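Shown here: the complex without one of its protein chains, the others still in place.
Chain naming follows the written order as A and B, and within any one chain the residues start at number 1.
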Amino acid sequence: MDGGGPERYTPPGPAVFRVYRLDVARSRRGTAPGPDDLRSGGPSDTVRHHRPGPRRETPLNEPAPLAVELRGITKRFPGVVANSGIELRVRRGEVHAIVGENGAGKSTLMKTLYGMHRPDEGEILLDGAPASFRSPADAIAAGIGMVHQHFMLADNFTVLENVVLGSEPTKGIRLDRATARTRIRDISDRYALGLDPDQLVEDLGVGDRQRVEIAKVLYRGATTLILDEPTAVLVPQEVDELFGNLAELKREGLTVIFISHKLDEVRKVADAITVIRRGTTVGTADPRTTTARQLAEMMVGAELPTPQTRASTVRDTPVLELQGVTVAAPDARTVVDDVSLTVREGEVVGIAGVEGNGQAELVDAVMGLRSLTAGTVRLGADDITAWSTRRRREGGLGFIPEDRHRQGMLLEAPLWENRILGHQTRPPAVKGSFIDRRGARADTQRIMREYDVRAPGPDTLAMALSGGNQQKLIVGREMTARPRLLIAAHPTRGVDVGAQSVIWELLKDARAEGMGIVLVSADLDELIGLSDTLHVMLRGRLVATLDPARLTPEELGGHMTGGNTVGAA
Amino acid sequence: MRRVRGMKAATLLLAGSLALAACASDEPQAGGSGSGGGGSSSDELKIGLAFDTGGRGDKSFNDSAYAGVEAAVETLGGTMADNVQTLSPNDDASNRGELLTQLAEQGYDPIIAVGFNYDEIIADVAPDFPDTTFAQVDGSNADGAKGDNVTGLLFAEEQGSFLAGVAAASKTETDRIGFVGGVQSPLIEKFQAGYVAGAKAVKPGITVDVSYLSPAGDFSGFGAPDRGYSVAQGFYQNGADIVFHAAGGSGEGVFQAAVEAGKRAIGVDSDQYQTAPADQQAVIMTSMLKRVDNAVEEFITSFSEGSVEGGTDVTYDLESDGVGLSESGGYIADIKTTIDDYRQQIIDGKVTVPTTP
Partner (left out) sequence: MTLLRRTGLAVFAPLLAIVVALAISALVIAVIGENPLTAVRVMLDFGETPSQQTQAMVVVVNRAVPLFLAGLAVSVAFRMGLFNIGVEGQYRLATILAAAVGAAVALPGPLHVLLIIGVAMAVGALWAAVVAVLKVTRGVSEVISSIMLNFIALGTASFLLTGPLRGSPEGASVITTSDIPESGWFPGLNGVVTGLGLAEPRSDLHGFLLVAVVAGVVVAVLLTRTRFGFDLRATGLSPSAATASGVDARGMVIKTMLISGAIAGLIGLPDLLGTSHHYGTEFTAGLGFLGIAVALLGRNTPVGIALAALLFGFLDRAAIPLQFEGIPASVVTIIQGTIVLAVVVANQVARQITRRQAERGSARAGASPTTGDGGRTTDEREGARA
């Protein structure tokens, strides 16, 4: 990593130019966008990773028999091919990971396998015999169970009641609790799930709830378990516990299909990996010999971008100055404690920290969404401490919120209305007190064009867009207003790699043009790559100021957890 | 998914058409029982009855008026189906005027409007149909301002209530009795005034608890048994042992509270002992009768005889047995002489009963 050193590629140029070039690059590789691409059987050979010869994951023993095999599965929705020519081979007794970006077609595939819809083409084989599911009930009967990402448990029921719900053992018409309890204890002991059948679900933590879901599936006799993004809701320690459970399941000869896009976890837990991209399987990989980066490149179909910034563009004029900013939570706890920092024109100031250390509150305070208990906020020459959010926005504050669904968008409103959001007082979206519908629509179209927002049109509802496209719309909207200072909170969270690099480029260009940027992120590469100055926030305080040019993610991580407060750079 | 949705829609449509088909098959059977006052020859009796809020089945003055029509029609040799059209207003009774107009336009004559709420409406409609005879229960046309084709059917509720007060004061063991009014309107205040006066006439030191279930303008107090229950319960707990209600359908709650407290209650309008379940019969000491049925029956009879005067009131009081006390259950048999004594004094004008509290 060479931090802010000089680099070979320069042209900043307007966004239009870049997007144009992007298209060229794509077509050069022969992967023009659009459904045709999918029907034709996926991307070109340059990114194909299917390898000939015997599988590498079982080099020593006789390969275990196939528990699940999918051949040429294609699933179309009106106007869309969600899956095309899927090939999947899962061996009995292995943890098989399916990785792919959001929207790559993983969920569609799993719904097919779980009987939630039927494929248009292709076949499903279970233990070598063709199978056809009309409903999840058929899939369950065939020994396939699904643990959903969002738990489907009744809080005020006990573990036992939740597990048996829908397949209650009965004596006459009475629930046979004794039998159920024995069976659940059996399952819990056998797979080391550690469940107490009589505990109320509402008293359980997230990890335990997930184990209840697993027990529920096992109770119905599943031999193949599908886990849909099981780690998304877990903290690291719970993830480790889950992986322990998966090992138990494996030991007992069960098969686990593990859906994820967290590559490190996948490499840790999986015996085999199948990568899905744009609705089709692009190859399999051996977790022991493949790096996370290689996996990611298979997922993306290209080598990964990195968030390296260009030469320093920092100027002298400060755009944002925080002096002793202190914020109290409603319970009077101090969540932001005496924070002072300065952002200059053309400077990206990164704020690193483990989430929940006051970053969100600090952002809210700068935006005027939370009042200060002490301190001042200056935007340029103005003291804006007492300004309303609207006045701050008019004064040149731009905002890319951390949670775009909560703070950045009206999901049930069309894109052109979302274009207006946050800019209700400025042209081209408004004329005086009135909304300029035509102007807003036209400008939305321009943003869609220039910022590569892929949507049918300005009247599309925001919720119809993928996360990346929503985020690009927000970035485009905020950039259009040419703010003096942009607060970017987790600007690439939950967006795909393509959108991520577009957003990074936009931030870099804005910085080059003199915009000051406060970047709050949990992505250490992003922080180190984009920031000119990096502050570390811990328990509401800025505990270190670091030079990103001489910093590794490991060092930064150390600072964030408070283990390494070396201080000033 | 689309197919599933299509099927759902189809199912809905199917259900809908089945419902319609089911309805259609009922046609011949239902058709017969339909129309009320179809063919109209001019000499045939066509009585229109416009209810007030609550309509048929309120176990109160609407039903009482209906009973009067029923009795009159029977005497005159007609049937309810052929000679009578009843109309109930909508929930907020905003279409009272339309009720009268439509009855008049359809040739109903006489038309009887039930309730003082028709006061302004009838004054507005009646002049437009000078050939139609109207009567209004509980509405005064003493000065003829509503038109000379309108007769007011009034009741001396205060006189009947006076006797109820006499009965309650004679029977109380705690010297404390109660009154529950439905809505605090001048009409119900007449009940209160008479009841209190009657009680004080017997026992000058008696305490009368008074409460109304809803304020003027809010008619919910006539149909809120729950509120009637809780108010009466409060009275009984505070030591009252007899509660008189003038609260229409809310009286049900008063009786229930009496049953639970083991105390007694006095009904209103009709002889409520007759319509109450056994456990309530045990507590309904008497009822203050307001013979709307008699008044209506009499009005129709005199109409058929061509003797309706119009532009004036007919008042039903103790003398004409338009109001009085019921004796079902025999709970007040022992004080009959006292009651009769007061009745006579009122009829003779020796006692004047106030109409406002």
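FYI, a residue touches a chain if its C-beta (ideal position, glycine included) is under 8 Å from a C-beta of that chain, and two chains touch if they have at least 3 such contacts.
Just so you know, these numbers come straight off a predicted model, no measurement behind them.
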| item | value |
| --- | --- |
| Residue among A:Glu161, A:Asp452 or A:Asp523 touching the omitted chain | A:Asp452 |
| Hidden partner chain, touching residue among A:Gly105, A:Gly516 or A:Pro548 | A:Gly105 |
| Residue in contact with the excluded chain [from B:Gln102, B:Thr174 or B:Thr207] | B:Gln102 |
| From A:Leu341, A:Ala374 or A:Ile435, residue that would touch the chain that is not displayed | A:Ile435 |
| Interface residues of subunit B (partner: the chain not displayed) | 1, 5, 12, 15-16, 19-20, 22-24, 26-27, 29-31, 33-37, 55, 85-95, 97-99, 101-102, 105-106, 116-117, 119-120, 128, 138-140, 183-187, 215-219, 355-356 |
| Touch list for subunit A against the chain that is not drawn | 2, 7-9, 18-19, 21-22, 25-26, 33-35, 37-38, 77-82, 101-105, 108, 277-279, 300-306, 308, 367, 369, 388-394, 399, 401, 406-413, 417, 420-425, 430, 433-435, 437, 452, 454-456, 459-461, 463-466, 468-469, 496-499, 501-502, 505 |
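Keep this in mind: only the chains that are shown with their structure count from here on.
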| item | value |
| --- | --- |
| Distance between chain centroids, defined by C-alpha means - subunit A, subunit B (Å) | 70 |
